[in-house]
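Only one protein chain is missing from this complex, and each of the others stays in its spot.
What follows is chain A.
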Amino acid sequence: MRLSAVAVPLVLVLAASLTACGGSDDADPPASSQGATADGDDVAITVTREGDAFTPNGERVELAVDQTLVLTIDADEAGELHVHSTPEQEIEYDAGTSEHELTIDRPGVVEVESHEPDIVLLQLEVR
């Protein structure tokens, strides 16, 4: 049947791509890898708040599973950050400078967001 002829290139290309990324499969972090912090240092990010203005603005940050992200929050008023991991985490901060630690235990993209006003500060690419 002609349809099978269509399937041949598909299978070939997909097989090629599967073998191509076979190497990266090894880099797949195991589910309960505690080792990620051992070889990597902490990642440090400073968040500043002046009234309703925040920095950074939707920055992408690469992070390993279970690696510690140290957030230094420099704010002129107290507030709360929501970390949209599964399940959600919350970071409450006071006015002034404070330091907070954050780890994510599963691969994915996790947004760190301020509420009132709703602004995404960081997108953590956790691998």
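Just so we're on the same page, a contact is a pair of C-beta atoms (placed from the backbone, for glycine too) under 8 Å apart; a residue touches a chain by one contact, two chains touch by 3 or more; residues count from 1.
Everything that follows uses one rule, which is that contacts and distances are computed from a predicted model.
**Q** Can you tell which of "Urea ABC transporter permease subunit UrtC", "Chemotaxis protein CheR", "sulfate adenylyltransferase" or "Fenitrothion hydrolase" UniProt lists for the chain that's not drawn?
**A** Its UniProt record gives the name "Fenitrothion hydrolase".
**Q** Looking at the full complex, which residue from A:Val47, A:Ile73, A:Ile91 or A:Val126 touches the chain that isn't shown here?
**A** If we include the chain that is not displayed, A:Val126 is the one touching it.
**Q** In the complete complex, the non-displayed chain touches which residues of chain A?
**A** Listed in rising order, the touching residues are 2-3, 5-10, 13-14, 16-18, 20-21, 24-25, 28, 31, 57-60, 82, 84-88, 104, 106-111, 113, 115, 118-120, 123, 125-127.
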